[in-house]
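For this view, one protein chain was removed and the others were kept in their places.
The block that comes next holds chain A.
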Amino acid sequence: MARTISVEVVYRGIFQKTLAKNICRGIVLAARKEGKIGISFGRYGDSPERNGIPAKNFAIVAPNEEELQLSMAQYEPETTDVTISVDDMLCKGVESWAWYGLQPINQKVRDQGTLIVTSMLPAEALINFCHTKPTPYRLAVIPAIPSFSGLWVYKDDHTDVRILGALPKVCPELVSLDSIQKAIKEEWNDDLKVTSARRTYEHTATRTVRPGEGNPEVPFKFDLPGWTKMREGVTIDGIRLGEPIKFGDQIGGYRPARNPYFKKYTTRTMRPVIDFDKCIKCTLCWLQCPDSCFDVTPDQTYDLNAEACCGCGVCEAVCPVDNCVTMVNEAEFADNKSQWEAYKQDKQAYQAWVDEKLTHRPERSHGFRYRGQYQEQVAKQGVGPGGAE
């Protein structure tokens, strides 16, 4: 091998921190088996990580130390040979902690590079989420429910080793399956994990994504002020006050002004759907939302503003009415339009829309709910169709 190969793992902060670390560490350990040298590191700008906010981890494998040093002089690789998205909803875009606006998931993937996604969705659905790219790249889907856990208890559902197993298939230059298996055996001393990796290697197939295929939207971005433009004392303007909502003849309620620079369109994996006919106007979803993402409508009901919702699910938890506020998989939404406006325009059509959405409740868990939960989930789901026999 004569060139340096870069791999990035795009993941949900904290929830998938250990997972991303395991993958990048595994890559470097496997490369060592072949006499190559590598480094695994997290992106400085993503630290300190926040639950659910996208973050990145990198693995760089080089033929020799000089080449590695050369790549380490950069903050992060400019292009990657393989980008791994461990949550399929990141295909909609990456809004990092650090101030980058919205980056397409495939932004760094080089010409003919590979995007690996863990998802239960078909490749076509994922491509529709991904922004278009002028150069072709390949997509490999590893069938798995995106693996979420927390800081202290790791959900060991083999997602890490299955991704490691797929890597030699999509990028044989990086490392061989044999080295991956040796590294897994050494690191985890678990034959089942070695088998999982091999099975995923055997099952993984890629599909080429042509230039222009995917979501044609231009991702939102904004101008970053240089240090010369900063004011004395590094002061900035506060957010202005909110205003009542105008809709048709109605004026009333309240819509807070919001920070225009940090939106949460892709921070969530699920979002609330509101059945306005069931709402008893108890205010709790609005009052208890840490992100102030609800607008108070002129009807004194509460409308989700998708710009600000990070998908925590507290609104559903506090709502005293069954199926009034319900979390639904983010995959089921193609836009970020106001639900209340749709409701006002056509109540029957809205009700049908709500009923359809409610059939897509998230099967994933955002993390630890009770002791023993992960073991139960893994026992129920197995380690995936590509996993152990």
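Here is the rule we go by: a contact is a pair of C-beta atoms (placed from the backbone, for glycine too) under 8 Å apart; a residue touches a chain by one contact, two chains touch by 3 or more; residues count from 1.
We take it that contacts and distances are computed from a predicted model.
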- Note on the structure: The chain not rendered here carries, per UniProt and among "Bb3-type cytochrome oxidase subunit IV", "Xylose transport system permease protein XylH", "ArsA/GET3 Anion-transporting ATPase-like domain-containing protein" or "Pyruvate synthase", the name "Pyruvate synthase"
- Tell me which residue among A:Y44, A:Y75 or A:W152 touches the hidden chain in the full complex. A:W152
- Message: Can you tell me which of A:A257, A:V321, A:A334 or A:A349 touches the chain that was removed from the display?
- Response: A:A257
- Taking the entire complex into account, which one of A:V141, A:I163, A:V209 or A:C293 touches the absent chain? A:C293
- Message: Take the complete complex as the reference. Which residues in chain A touch the chain that isn't displayed?
- Response: 13-14, 47-53, 97-99, 149-153, 224-225, 230, 234, 236, 238-242, 253-254, 256-264, 267-268, 281-284, 287-293, 296, 305, 307-308, 310-314, 316-318, 327, 365-371
